[in-house]
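Some notes on the structure that comes next.
Removed: one protein chain of the complex. Kept in place: all other protein chains.
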Amino acid sequence: MNTLLWTLPLWPLVGFLLNGFFGRRWGKRTAGLVACASVFLSFAVSLFAFAAVRSADTGRLTVTLFDWIVTGNFHASVSFLLDPLSAVMILVVTGVSFLIHVYSLGYMGHDPDQPRYFSFLNLFVFFMLMLVLADNFLVMYIGWEGVGLCSYLLIGFWFRRLSAVRAGMKAFVVNRIGDFGFSLAIFLIFWHFNTVNFLEVFERAPSVAAAYSGTLTAIGLLLLLGATGKSAQIPLYVWLPDAMEGPTPVSALIHAATMVTAGVYMIARCSTLFALAPVTLLVVAIIGAATALFAASMALVQNDIKKVLAYSTISQLGYMFLALGVGAFAAGIFHLMTHAFFKALLFLGAGSVIHALSNEQDLRKMGGLKKSMPVTYWTFLIAALAIAGVPPLAGFVSKDEILWRSFSSPLGHWTFWLVGTITAALTAFYMFRLVFLAFHGESRVAHDVHPHESPASMAQPLIALAVLSVIGGWIGWPRTLGGGAWFEHFLRPVFEHADQTLALSAGEHSAGLEYGLMAVSIIVGLLGILLAYQWYIKSPERPERWKARFAGLYNLVLNKYWVDELYDTVIVRPIVGLGRVVYRGFDLAVIDGAANGIAGLMQSLAAGGVKTSTGRFRFGAATFAVGCAVALGWVLVTVMGAAR
Amino acid sequence: MLPVPLSYYLVLAGILFTLGVFGVIIARNVIVTLMSVELMLNAANLLLVVFARVHGDLGGQVMVFFVLTVAAAEAAVGLSILVAIFRRKGSIDVDRLNILKG
Amino acid sequence: MGILSVLIFFPVLCGVALLVWPGERHAQIRGFATVASAVEFIVSLWLWFGFVPGGGFQFVESLDWISRYGIGYRVGVDGISLLLVLLTTLLTVIAVVSSYSAIQTGRKGYYASLLFLETGVIGAFLATDVFLFYVFWEVMLIPMYFLIGVWGGQRRIYATVKFVLYTMAGSLLMLVAILWTYQYSGGFSGHGTFNLLDWYGLGIPASAQRWLFAAFALAFAIKVPMFPFHTWLPDAHVEAPAAGSVMLAGVLLKLGAYGFLRFAIPLFPQGFEYFADTLWILSVIGIVYGAIMTLIQEDIKSLIAYSSVSHLGFVMLGIMALNLVGATGSLLQQINHGISTGALFLLVGMIYERRHTRKIADYGGIFAVVPVFSIAFLIVALSSIGLPGTNGFVGEFLILLGAFNARPIFATISTVGVILAAGYMLWLVRRVFFGPVVHAVNETIRDLTRRELATLIPLLALIFWIGIYPRPFLDRIGPDLESWLKRVRTVEMIKAPAWDRPTPFVPPEAVLSRAAGKTPGDGGTP
Amino acid sequence: MDQFIFWVAAIVAVIAAVRVIFLKNAIVSVLHLIVVLVALAVLFLQLSAEFVAALQVIIYAGAIMVLFLFIVMMLNLRKDEFGSDRLPGIGVLGTLAAGALLGEMVILFSGEQSVAVPSPEGFGGVRSVGRALFGGYLFPFELTSLLLLAAVLAAVVLARRRSGAGTTAQTHGGREA
Partner (left out) sequence: MNFAAIMPEIILTAGLLFLMVMDVMTDGRRNLGWYAALFILAAGVAVVMQFDHIELGFSGMVMSDRFANLFRLIIYLGGFLATLTATAAWDGEAKSVFGAEFFSLLLASMVGMDLLVIGANLIVIFIGLEILSLPLYAMAAGQTQSDEAVEAGAKYFLTGAFASGFLLFGIALVYGATGSFAFEAIGNSYAAGPFSEPLLLAGGVLILIGFFFKIAGVPFHAWAPDVYAGAPTPTVAFFAAAPKAAAVGLLLRLVLTTFADLPLQTIIWWVSWLSMFVGNVWALRQRDLKRLLAYSGIAHVGYVLVGLCANGPGAASSIGFYLMGYAAMSVGAFAVIAAVEKAGKATTLDSVAGLGRRRPAIAAALSLFMFALTGIPPTAGFAGKFALFSEALKSGLLGLVIWAVLFSAVSVYYYLRVVVAIWMWPETGETANASRAGSGGYAVVLALAAIITLLLGIYPQPFLALAADSLVWLL
């Protein structure tokens, strides 16, 4: 298997190259097929890989392709590490990617630039696999920036639309801020560990932590900065809502299922480091909880179907961060997986709706689509139930695990649980607001648009994802409910170090408490759904009244707390303004001015000097005489000085 | 023995020389300029003769002879130029030599 | 006559031959120039294969030249100069080929200038005699001066005079320092030498090293250019013809950094120590300042010029880190910058040929019109902002890693430059290529011709080669930089302030055992 | 007596020299210069330089100054030709420079106290000077012939009226054929 491992990212790369060079010649259809085939090959290989990991003695496989950067004591090779964590990730990535590729065949069917689209999508899968397979920080960084690039390219796929290009750029630049942290973390790591290889770093981490206090905290916080960028957490979440300018399958793949979870993956991967610096975990948890609640609140009032999902994604990523922060790394990854299923499904469903409504994304212009789009409706409903935490769907299992651990973990706190639960309620509410507004009630669709069910290539991935959204959680079914918590068990080798360091023990709390909390979370989820039903089905005038009553608050939330504007005024404008001022006022005026000033000084010196060359003989003679007088004066001084 | 102390001669030569210098600077008439130069040469001549006497060396007096020659040659060339100036400008005002400057 | 002499003098001979070439047909002239530069490039490849990593100066030639002054014709190539020479020969071929259609007047002089420039640059890179270096260093000004001044844009005369004046002002002071050092090497009795290798062991007193280093550093800092000596660069680039910009950004600027590596720092390590803080600060300012200036440029070339200021700031940072990682990165980044920025100027030249404007506002949305051009530009832009997988990343990463080990705070501030780089480059790309086609004229731009593509492909290939498999490059430059470090680190040079004090790597185990062995609690904090 | 002669000659020379400079009439200036030359010749005589004194009177005062007079008269200059001073400040500058020079020289020279060696018999006479001139100083003496030749050549070039002087005001030799 070791030998095959490197082919895992190879196939999408091949697909990218083929489509990149020959896509235009082949035409749309072949391009799509090549892309799907390459990802499918990867998926197949990852299945084998998964099996291989399970049977491997050490629980991990490594393969080194070639030395990449070698100079002095710095050594980084392009090499892969396959352990349970990355095995899960490659399965999720290739699996969901494959489905979304297939979906794209239909969704992008009419776009003339399809080859470009598929080549980028392939490239994304390649980089994502590099990211999750990396066995050192540097290769991970390749993937990390690579997926950012693909995100940029795909958000701006419809490059004629300025808003799309702007959004792509925003995504890239904001991510770069995160990457700034990530790269500094790598510098710090190399500085203190003298290696960037994961396993070596983790092995040395305890001694480094003992020798250099504070270092791991710094590393952890810098890595976290990177993670907040990629995973759209406070304070760097702002790019994700804008990223919805890209094609919907892209949103599903990159901005919901895979890329945005890279931050979660990275923190989980570095769990050993974080565990040795518990402060950082607390920060992770706080950021996660805050983001979850904050984003959920913004999702409440969005009218764009994709924006709702975008904020929902941010919120759910907050959950994952919360899980990581309380030391429940496996739970975080578990939620990552289930979220990938149902959120991808939600996006694809939304895409299906948008497709059907000829690119209409405004919820206020939908309604009553249930009849015309049954497959979409039902799959969407399943996903919504899953995200709302209704048992026994996948979302319930993973989310409940997080809530429980945030309460029960030694690193947890009841406030975390409370925030998580409130968010769960909000989630249920806004998801069903979405469902009700889009699929139920009167149709508000424009008259010239005739909604229709999507083609099979789009519907089948929906169904597949729906199935996964239902059963995907069962592999981690909690012990309390008679499950085997098999998922956690599978990942244990990866998080063993961290668990031991944190001295986590599960048995402190009674099972009764766990049941109780579980019940509470189910109940609030149902209450949320009920409230949404009340507001959007039973008495649709009520939201308007509330809007009127809390107009200030509503506007605040509707405008996303003015955070974009805040960043714009506090960071972007000052920098550009500073540039403008400095360019004119300093670069041109002072620096260039100094250079030109010296030249000008010389010129005016010359102008003045030339005037003294009057050309009059008598003046020249006088100058001559003055020179002589000065020289003789000097003679006098010298002679007298010598005489003395 | 010198009739008067050496320094008297030297100061006299200095005065004549300086007068020559001053004359060159303030004279407007080119002829006066030339004569001022002659004054300077004569101041030097005085020095040469005095020093020849002081050192008992004829070299100084011989030098005066050469200075005379040079003065004659210079006068010839200088007066030719003077004539040329006069022909071009109709004047021998040294301040009229003012085309070239800068 | 060794290979290095061939490399140095072949172009100038070809240039002279071209000037006296009887024919006037364009095809002949450009064909001659192309063949000459291509032959030169092929010959230079011999260096790549014949070079023994870590072998010090190789292909050495040493002849008496002006023995009265201890001046010899001494040339040699080592890991520091190898890649720069190859870059020069490659970029010259590209510059020649890219000028076929851009240059319409005085072609003989133009191509001859390019060839003369090649001689000057290669000579400066290969000289191991300081006098010889200085000669080439100055000689290369003349062809560049003509390239900008005769074949440049609107304000070409202002730009070229500024370029020459700036450079001369700096290098003349360096001349004084060179002469002083020469006299020092002979004990002020006139029997000194200009042999660089002898100069390395002079042991000049620290007080003299200070001003000597300052004089050298000024010359090189202007060439680099470091903040605040950079204002000639935007003017020169904006006005220069495309190939001139390629050569200017691609190789001429490298001479500044090369000068620091080869001359200023190893000759005067204590002088460097004295000025290290200043240089660090100027480099960091240059990185951030250049990037911010870039954000508001309205002319594409001027934008790239300011981005060069930022990039060369990184190069300087890597040198000053005085560790192998940083120095390697810096040297590699010099190559990278030559490739990327060279390619960017090439691309700008191509589009300029079509539209005769470099104003960003005159473009917009041309991705749809010229996809190949746009993709090439995008790739180069991404390399320029240091995307992993491209050459820019390897260099920048090593530089920052090295710098971080030397001066963490400065390195951290510099890393901000990486963020800003993404900002200005992508913003440029957005404004030029994306969005709707604003100006109807742009609808009909031709895409790249085969010839233009041919000039770009080697650069694109190198971008990925160095980005993905940089080892052949790193292996060739590494060993010589190691001996370079030994030379410059004769004194412990890191005297950072307390708030930015680096810790040389000590294995944590050692720290722990030390702490355990002695008073507990004494170790631990770095 | 010797002192008296020195003082008279010196004062006459200085006064005459001042008038050479300041008189407006060129002819009178030339005459005053002759007075200076003669006064100096008196001093030369006092300093046992008979031959030189004679040359001073015959050649300098006699020949060269006559040449000056001749030119002045030939050009027939009027007195009113020179207007008010057109170079402001030159007087001040000249006074300062000359004053400084004079002061410096006086300070430098006033300390000189060398006593002359007694002059040998015939020192400065025609015979001794002539011997010197055709002895050790033969080479410079011969050079004066070249000097005079050069001066003659120069004067010829300068004084020559060219034919075809119609095309003028060009600073080079290329007149159109």
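Some observations on this one:
Here the chain labels run A, B, C and D in written order, and each chain numbers its own residues starting at 1.
FYI, a contact is a pair of C-beta atoms (placed from the backbone, for glycine too) under 8 Å apart; a residue touches a chain by one contact, two chains touch by 3 or more.
Just so we're clear, the structure is a prediction, and the values are computed from it rather than from any experiment.
Contacts of the undisplayed chain with visible chains (whole complex): A, B, C, D.
Of A:Ser213, A:Gln534 or A:Ser613, it is A:Ser613 that touches the chain left out of the display. Of the candidate positions C:Ala17, C:Ile66 or C:Ala510, contact with the unshown chain belongs to C:Ile66. The hidden chain makes contact, of the residues C:Ala17, C:Val35, C:Val52 or C:Val176, with C:Val176.
Within the entire complex, the positions of chain C that touch the omitted partner chain are 64-69, 106, 131, 134-135, 138-139, 141-142, 145-146, 149-150, 156-157, 160-161, 164-165, 168-169, 172-173, 175-176, 179-180, 182-183, 188-190. Against the chain not shown here, chain B presents residues 10, 13, 17, 20-21, 24, 30, 33-34, 37, 40-41, 43-45, 47-48, 50-51, 54-55, 57, 59-60, 62-63, 66-67, 69-70, 73-74, 77-78, 80-82, 84-85, 87-89, 94, 97-102. The missing chain lies against chain A, touching residues 599, 602-603, 605-607, 609-610, 613, 615, 617, 619-621, 623-624, 626-628, 631-632, 634-636, 638-639, 642.
The rule is simple: only the chains that are shown with their structure count from here on.
Interface comparison, A-B versus B-D: the pair with the greater number of contacting C-beta pairs is B-D. For the pair chain B and chain D, the distance between C-alpha centroids works out to 4 Å.
For the pair chain A and chain D, the distance between C-alpha centroids works out to 100 Å.
Between chain C and chain D the centroid-to-centroid distance comes to 69 Å (mean Cα coordinates, whole Å).
For chain D, residues that reach two or more other chains under the stated contact definition are 87, 90, 93-94, 97-98, 101, 105. The set of chain B residues that touch two or more partner chains comprises 21, 25-28, 95. Chain A contributes residues 66-74, 138, 141-142, 144-146, 149, 152, 156, 159-162, 165-166, 169, 172-173, 176-177, 179-180, 183-184, 186-188, 190-192, 194, 204, 207-208, 210-215, 575-576, 578-580, 582-583, 587-588, 591-592, 594-595, 599 to its touches with chain C in the complex. Across the complex, chain B meets chain A through its residues 21, 24-28, 33, 94-95, 97-102. Contacts from chain D toward chain B in the complex involve residues 2-3, 5-7, 10, 13-14, 17-18, 20-21, 26, 29-30, 33, 36-37, 40, 43-44, 46-49, 51-52, 55-56, 59-60, 63-64, 67-68, 71-72, 74-75, 77, 81-82, 85-87, 90-91, 93-95, 97-99, 101-102, 105-106, 109-120, 123-124, 128-129, 132-133, 137, 140-141, 144, 147-148, 150-152, 154-155, 158-159.
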